[in-house]
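Working notes for the structure below.
The other protein chains are all here in position, but one chain of the complex has been omitted.
Chain IDs A and B follow the sequence of writing; residue 1 opens each chain.
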Amino acid sequence: MSLDIGVWIGALLTLGIFSFLYRDNPFYKLCESIFVGVSAGYWFCVFFFDNMVRKFYFGVFPSEAGIEPKYFLIVGAVLGALMLTRLIPSIGWISRWPLSFIVGATAGLYMMLFFVSNGLNQVADTMLPLYRETAGGDFDPAETLGTILVFIGTFTGLIYFFFSKEHKGLFGGAARVGIFFLMVTFGAAFGYTVMSRMSLLIGRMDFLFRDWLGLLG
Amino acid sequence: MAGHWIAVAINVVVGLTLVWVLVRTIQGRPIERRIVFVYIALAVATPLFMKLEAPLAETPEVQSIVTTIKELPPGSRILISFDYDPQSAPELQPMAEAFIKFAFKQRHKVIIMGLWPLGPDQANQAIRAALEDPSVAELAPEYGVDYVNLGFQSGNEFVIQGMGSAFKNMFPQDERGTIYDNIPILRGVTNFSNVDYVQVFSSGKPGTREWVQVAADRFGATVGGGTTAVQAPEMYPFLRSNQLIGLMGGMTGAAEFEKAVEELGKANTFLLSQMFAHATVIVFVIFGNIAYFRSRRRDASTDAPTPGGIS
Partner (left out) sequence: MRREVPLLITFITGVVFALSYFIPGGWLGQTERVFGDWITIVQAFAVWLGVLNLLKISLIKIQRKEHDWGYSVVIAVCLVGTIAAGMYSGFAPQFESFRDPETPFNFIFRNIFAPLGATMFAILAFYVASASYRAFRARNREATILLIASFFVMGGRVPLLDSIFMPIIDGTFFADFAGWIMSYPVTAGQRAIAIGIALGIMASSLRVILGIERSHIGGGN
């Protein structure tokens, strides 16, 4: 069994969170509150040192001669400070300015990024010759079948998402094929979600049995 | 060894009690959720004590990362972004540790950063774990010369966007406060055109997708991903179109990577628990469906609602 006080604290907190599995209880609520407080404090400090000190402060007041000060960063800090006006209801509306700045920038950037990466590049990789060859120039049946499947699945999946036209007749049939592909996708996503959640639990069990109890050598 | 046989015995007993679960479920008296919890806890914990080998497949998405790193000449610069926090560490930490060890052994230079506030902390842990490895310690990688941690920067994809012009704009100092220009490993590194490979370990947003969108598609960087299993399926379209050159998805991806680079670590140790946990979930899904179909058949034959099934 570990003699490290830190490991003991970690183990007790782990058990506190696990106690929720039985039912909600004060021990769990205590651990939950500690988590909320510590994580907020932690984030505060990380943003303070990595952003405000290293980027902003040393950007405006360089620590070495010869580095040009970036006075324009002060405008960013002023915008950021305006965000805090939200805490004062009478002038809270000013916080919309920095918010609009972030929203506008995100909209402009996303419009292009998604258009290129999720739109153009994905469409380009779907609109390929369906007859595929190996590197040696021979017919590649597996890749040909795969390319056809990707083409059909993408096309019919998009048809399914098109709600401006009633899903009837040929269009409805294509949408039903699209549902098939989407269901396989969701099934795989479920399988991967199970994998993910179990991995996290394994990590905690390993901590308890190996690091805390020392049963795993 | 005693632990192994005790764990096997527990699993045999637990396996037999599943018959009781099946009977109860079919009778329309599903077991309480806390009993399901006990099964999951046992399925995850007991295999940690067992020593069994399982055949692990090689997937092109993981092998592609291994090949890319191997083909880089020694001294190549690899940028690693740690875009996750302790919540996802059990999945991503093993692959990050194995990757860093592998990169050091290939004599590459490692530049670390994070788009998640706790990413650089995870990176430091991974570095420490790598340096404890005797074969890595032998190479004595030096901070600032062979690796550097630039820390965290807020701004999500805007950080990657800014790095496209100059890394220095986003990270004027490393996490220890050393000025960018004074860090030997960063001499000559202006933007993505000066790094040979970008590896992302991510569990959400910002993460692998944002790196593909900005670093790969806009600035032409070669990007490989290491994601949580939840995020992995979303990455397959980018893999097929080569926007992403490789992918390690979840614990299995990590285990395969460890095996491929001969750095067997935690992911391989955990694989057996992962298998048992999946088996338990599959068994419960099957039991639930058996009960469901029996209750449906009973409803159809009696033409009246019965308490059967647990739907």
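Observations
Methods note: a contact is a pair of C-beta atoms (placed from the backbone, for glycine too) under 8 Å apart; a residue touches a chain by one contact, two chains touch by 3 or more.
Quantities reported herein were computed from a predicted structural model and do not represent experimental measurements.
Touching the chain that is not shown, out of A:Gly37, A:Pro69 or A:Gly214: A:Gly37 (per the contact rule at the top). Contact residues of chain A toward the unshown chain are 6-7, 9-11, 13-14, 17-18, 20-21, 29-49, 51-53, 55-56, 59, 70, 72-73, 75-77, 79-81, 83-84, 86-87, 93, 96-105, 107-112, 114-119, 122-123, 126, 145-146, 149-158, 160-161, 178-188, 190-195, 197-198, 200-201, 203-204, 207.
Of the residues in chain B, those that touch the hidden partner chain are 30, 33, 36-37, 39-41, 44, 54-60, 85-90, 118, 120-121, 124, 128, 151, 153-156, 158-159, 161-162, 165, 169-170, 175-177, 218, 233-234, 236-237, 239-240, 250, 252, 271, 274-275, 277-282, 284-285, 287-289, 292-293, 310-311.
Following the convention adopted for this analysis, only the chains that are shown with their structure count from here on.
Chain B makes touch with chain A in their complex at residues 3, 34, 37, 40-41, 44-45, 48-49, 87-91, 117-118, 120, 151-154, 157-158, 161, 170-173, 175, 177, 179, 209, 212-214, 217-218, 228-230, 232-233, 237-238, 240-243, 249-252, 266, 269-270, 273-274, 277-278, 281.
By the touch criterion given at the top, residues 21-22, 42-43, 46-47, 49-51, 54-55, 58-59, 63-64, 67, 105, 109, 113-114, 116-118, 121-122, 124-125, 150, 185, 188-189, 192-196, 198-206, 209-210, 215-216 of chain A touch chain B in their complex.
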